[in-house]
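Single-structure report; data block below.
As you look at this complex, bear in mind that one protein chain is not there, while each of the others sits in place.
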Amino acid sequence: MSSRTYRSALETVMVEALENVPSTAIIGQGVTDHKGIFGTTLGLHDRYPGRVIETPLAEDSIAGICIGMGLNGVYPINTHIRADFGLLAFNQLINLAAKYKYMFGGLFEVPLMMRMVVGRSWGQGAQHSQSLQSLLSHIPGLAVVMPATPQSVLASYRYAISEHKGPIVMLEHRLLYELEFDDDEASPSHPIFGSRLDRLGSDVTVVATSIMVLEARRAADYLADFGISVEIIDLHSTSHYDKEMILTSVEKTGKLLVADTSWTFYGVAAEINRVIAEKNPRLLSLPSVSVGMAPAPCPTAKSLEDLYYPDVRVLVNEVAKLHNESDGHSVPLPDSESMVDFYKHFRGPF
Amino acid sequence: MSSRTYRSALETVMVEALENVPSTAIIGQGVTDHKGIFGTTLGLHDRYPGRVIETPLAEDSIAGICIGMGLNGVYPINTHIRADFGLLAFNQLINLAAKYKYMFGGLFEVPLMMRMVVGRSWGQGAQHSQSLQSLLSHIPGLAVVMPATPQSVLASYRYAISEHKGPIVMLEHRLLYELEFDDDEASPSHPIFGSRLDRLGSDVTVVATSIMVLEARRAADYLADFGISVEIIDLHSTSHYDKEMILTSVEKTGKLLVADTSWTFYGVAAEINRVIAEKNPRLLSLPSVSVGMAPAPCPTAKSLEDLYYPDVRVLVNEVAKLHNESDGHSVPLPDSESMVDFYKHFRGPF
Amino acid sequence: MSNRDELIIRSLRVRMVEEKIIDLYPSDLIQSPVHLSIGQETVAVGVCAALDDRDMLFPNYRGHAFYLARKAPLKEFFAELMGRKTGISKGKAGSMHLAAPDYGVMGASAVVASTISHAVGAALAERIKGKSDRVFVAVFGDGATEQGAFFESLNFCSIHGLPVLFLCEDNSLAVHTSLDDRQSFSLERLSDAFGIVFFNEEAGFDPVAVFETTSAALRHLRGGSGPALLRVKTMRYREHVGPGEDFDAGYRAERTVTQWKKKDPLLGDLSRFTAEIALIRDEIDQAVEFAIGSDFPGIEELLTDVL
Partner (left out) sequence: MSNRDELIIRSLRVRMVEEKIIDLYPSDLIQSPVHLSIGQETVAVGVCAALDDRDMLFPNYRGHAFYLARKAPLKEFFAELMGRKTGISKGKAGSMHLAAPDYGVMGASAVVASTISHAVGAALAERIKGKSDRVFVAVFGDGATEQGAFFESLNFCSIHGLPVLFLCEDNSLAVHTSLDDRQSFSLERLSDAFGIVFFNEEAGFDPVAVFETTSAALRHLRGGSGPALLRVKTMRYREHVGPGEDFDAGYRAERTVTQWKKKDPLLGDLSRFTAEIALIRDEIDQAVEFAIGSDFPGIEELLTDVL
């Protein structure tokens, strides 16, 4: 069985974008250098001169430049090696890009892609670790996608670049880059927006985003040995997820855990619980569980970071409690190997 | 019975801040001019020279300058006549101010206040109407307050300026400015953070923010004549609200409507439903109702704006349905006078 | 008609349109902030007369004059200001967000300085799509030059040598604050520091002077020697936003405006334009009538064009 990495899927879609559509450009700090955005734009500068554009440190104006490009018929793919730096572009993203089509009654479309990498581990600290999906998904007019697998990357980036005519933000998780995924995971019906039923199960529904989908898989594999059947929904698009999929699953299981890469308050867990409560709160037979970053900025020390992020132990423990319908359960917790240690691939310096 | 306006309460706390604490400053575009931030900083420039500081158009660096002031012992009150412009300061607010105390292990505190005015009506349109509480409340380290009454202003601004040692964002609603409130509403126990039980009731819980508290009052008054008793919780601090108050109320009524000034997704309604679902989804006997701006940027045309914002009719209708436990009810809807027309005071040009 | 008279008539048309807005305002037919260009019309008219149809212009919230100077339709203009479905943007945009892409008027934003970078991006896109000698105009006020985005845009544009005309309408005010309280820099020396050619026009009241200086700047741009910055001194006669005058507010001397008005050709002898004025008046009346007779957008428009 062949396999591919998340990084290589990103590279594939970047190459395709430039190769297939002459009016596509990649623009950002470091897109032309020998690291090439963690290997996803390597060598493209030479192959597509003039369309892979290095920039000064100027996130605000570069976002505006991308809007101007979009308005004049060139599809820009703008990179941020950390989503945190994207905050400098929030005026352009939220006040301009998200509003242009509506505000002008349909006179304009602003097709553009912003790739933002979510940092984690190796002491990224408070300013290199934020995952901004909730802020962006609150804004009508923006599409926000958090691909969890190479297949998600292939399907959603291809669609975004060739079909979607508005601004879209792709939140790519740094820890996913070097992971290998089986190629046969590819499903032709992979959704572009919407959500993906990652695994069918009957006991507990886990709605997860980005790398938390993989953690949910680890937990589900482990729990299967104890007779607990976990259904996993990969939320995929945090702004345009599949409401019905979630409601159907919760109706079946009655039990919900939401595992997100950001804070739980005003976050993905809040949103999913709103959707259920507006439909029928009694779909849930038990209190729902929200799992995310601890309610603090991200600490640099590894000892604290390991506590800061929820890991497979937390997921196993919480799902087992849900299944057992009590605060206790008989499932032994797996070894306390953190995600970072599990996915051996990530080690500094950046 | 004496009365006072929201605006005059803001003026009072601004004067007090400068008068009582020599190391307080007000800084922002227009703080020294003859409009004085809608009359809340009028004349202060002359009375406190050097401490009321006009600025260039430079929201990003002014936010950073405020952080620097806070780090060096001066409490800055930074104004934005529209919250939308605050997006230009998100890097400083979120990446720096919110993180400084934690990131440096307590070596620094960054006391500062950002006053952001939420625009509405008279064709504010998509870029002068946003209400950013959900984005800001997702970030640990920030305190976010939406005062709904002059009494809320007095209590929370005084506390923030004299006691709170971190960054706090005050979202002031433009339509509230000229409204008169009875002075005896002042309660000595008015919370600083936390929430405020605005009205005791037994049938339906309405959790509201900012001007939606007043709309909830209008709806509750109207519904009282039909024998429906509404409990109103003024959420007040969207970042540090009173969880127990909400849970206790919902436990009593079993019915919830959340009325917020922003979009419902990833918003206040989502957050409140998370809190309930994590405690016990079955506290709710019926689906909860979320009321907020329509899922679009704000249109300029008044005919669309009137549809865009929920009004007292929407609240009456939804609460009556909740009370009746069905999609119908026998309560006639009040006249379709929109909030803007009701609160006659607001008319352009700005 | 002489070029001068032609430009004066065009400027007059803009002024008459805005005077009509002032007339209408108390009726609440226009329920939105209006940032009038009265006193500044000659800038828009002089600049736009020098442009080609294919050039793209990125205006801001004080955008009536540029919209009209590019000959975008007047009926849809008034309908837009009155929030009607027949407005150029179906009433969703209003006065602050005028746009008419068919006339090279790109979207106006009410966030100061936020469309400057759009002009740079559009110019970059043009280069990627293949050579053309189209020019891109970023329009902004003197206050906008204080925003970081302005400097960043100058830097990027100059690095890439893109044909952008940075047009500063310098009325020396940002709302009520005068230049000295906001700026320590000289725009000319700044332009210089970025290697951007600087053009200056003090006689902003004179559409011919503006036309000629703009034409000089455009020759530079079309010659492929990179961006240019053009500062035109001008005078805002009315309050920052709204239809009134506010000389009693004390933030500026009425005398300064009075002196400027003495040089304003639109306030000179206009008797030779009687016929044209009558035509413009008719045109305006018809446009207003069209707008008033138009429907308001309804619920069917509330959620369209979001994504």
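First chain written, first letter: the chains are A, B and C, and each begins at residue 1.
Heads up, the rule we're going with is that a residue touches a chain if its C-beta (ideal position, glycine included) is under 8 Å from a C-beta of that chain, and two chains touch if they have at least 3 such contacts.
Since this is a predicted model, take the numbers as computed values, not measurements.
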| item | value |
| --- | --- |
| Touched by the hidden chain, restricted to displayed chains | A, B, C |
| Of B:V13, B:M69 or B:V331, the one touching the omitted chain in the full complex | B:M69 |
| Contacting the left-out chain in the complete assembly, out of B:S61, B:S162, B:N280 or B:N317 | B:S61 |
| Touching residue (missing chain; options C:Q183, C:N200 or C:S215) | C:Q183 |
| Among B:G36, B:G141 or B:P299, residue touching the chain not depicted | B:G141 |
| Chain C residues that touch the omitted chain in the full complex | 146-152, 154-155, 158-159, 181-186, 189-190, 192-196 |
| On chain A, residues whose C-beta touches the chain left out of the figure | 29-30, 32-35, 54-58, 60-61, 84-85, 88, 122-128, 294-297, 299-304, 307-308, 347-350 |
| For chain B, the residues touching the chain missing from this view | 23, 25, 50-51, 53, 55-56, 58, 60-74, 76, 91-92, 95-96, 100-108, 140-141, 143, 166 |
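Simple rule for what comes next: only the chains that are shown with their structure count from here on.
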| item | value |
| --- | --- |
| Touch-based graph of the chains, sorted into line, ring, star, complete or other | complete |
| Approximate Å spacing (C-alpha centroids) for the pair chain B, chain C | 35 |
| Centroid distance [mean C-alpha coordinates] between chain B and chain A, Å | 31 |
| Of all residues in chain B, the ones touching two or more other chains | 60, 84, 88, 125-127, 295-297, 299 |
| Multi-chain contact residues (two or more partners), chain C | 87, 90-93, 97, 109, 111, 148, 301, 306 |
